[in-house]
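What follows is a single structure, written as structure tokens, with notes after it.
With one protein chain held back, the other chains of the complex are shown just where they sit.
Labels for the chains are A, B and C, by order of writing; each one numbers its residues from 1.
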């Protein structure tokens, strides 16, 4: 079994043991993904580039927990919709390559619609 | 090589071909993760439960793209910090099990600090 | 003096007494606005429509605090950029009226680019 599928199974088992599927409609899971991503971002609020790097080193475990929270909702969401996340990522990288051709986007952070 | 590691390598290769590492400090990557999660959530704005389900079916490909965008920043972020995302998820599930014991949390969506 | 201007002055006075202007660049203030809006949204996570209404009544004071946090960053941000928020709102309502003509949008939550 694939790594992501195996992790997803553990996530779903955890939820089913708690009978939480009734709450996990797509809207609330997407909303929860935003909230967890915001908790990650809060780690860097008001911090200078130097403070950001130092904080990332000092609080690596807390940050790993926040990343895991994001991953848990992400893997669940993909599974709820019957989306193969691994294929979705591979396909998106191809699409991004078309939107951001190397010669146009190299060394620039300009968005594709303004390239 | 693990599935997540392999996907992460493709993500990093894409960025390095475009010389984007200079922009991808932790703060901006975390911020981007929030923005992509918000784009996913926008799919469900103002929609009733029935509309949410129908939309998820009809727009599965667009939603898969949004999930991929979240995953791309998530995998990159973990790699930038030297975090093994797979272990982080497994450890977080264990922690969540302590915060949400089955007997207390079954069939309830109450947050752990109010259980 | 206008109500918003008067509130903005109190917000700026609070910050200047703490010498916080050095941290309040546009990026971090916008980021903070997102974080505060996310804290507001968290109040409604996993809740059914009935629970949402009941919670809003029971926790009105906490929610008022979250709204104030959003307002504080919003008013500060507008002031930092020399934007008259009151005029900006009036002008946006006019623009919204063009994007959402009554005859097309009445009783529908469809986004303007799909109307």
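Here, a residue touches a chain if its C-beta (ideal position, glycine included) is under 8 Å from a C-beta of that chain, and two chains touch if they have at least 3 such contacts.
Keep in mind that what you see is a predicted model, and the values were worked out from it rather than measured.
Contacts of the undisplayed chain with visible chains (whole complex): A, B, C. In the full complex, the hidden chain is touched by chain A at residues 31, 34, 45-47, 109. What chain B contributes to its contact with the hidden chain is residues 23, 28, 31-32, 34-35, 38, 41-42, 45-46. The chain not shown here touches chain C at positions 2-4, 7, 10-11, 14, 17-20, 22-23, 25-27, 30-31, 33-34, 37-38, 40-41, 43-44, 47, 49, 52-53, 56, 60, 63-65, 67-72, 74-75, 77-78, 81-83, 85-86, 88-93, 95-97, 100, 102, 105-107, 109.
Keep this in mind: only the chains that are shown with their structure count from here on.
Think of chain A turning onto chain B: fitted on CA atoms, that turn is 180 degrees, to the nearest 5. Between the CA-based centres of chain A and chain B the separation comes to 2 Å, rounded to the whole angstrom. Listed for chain A are residues 23, 31, 34, 38, 41, each touching two or more other chains.
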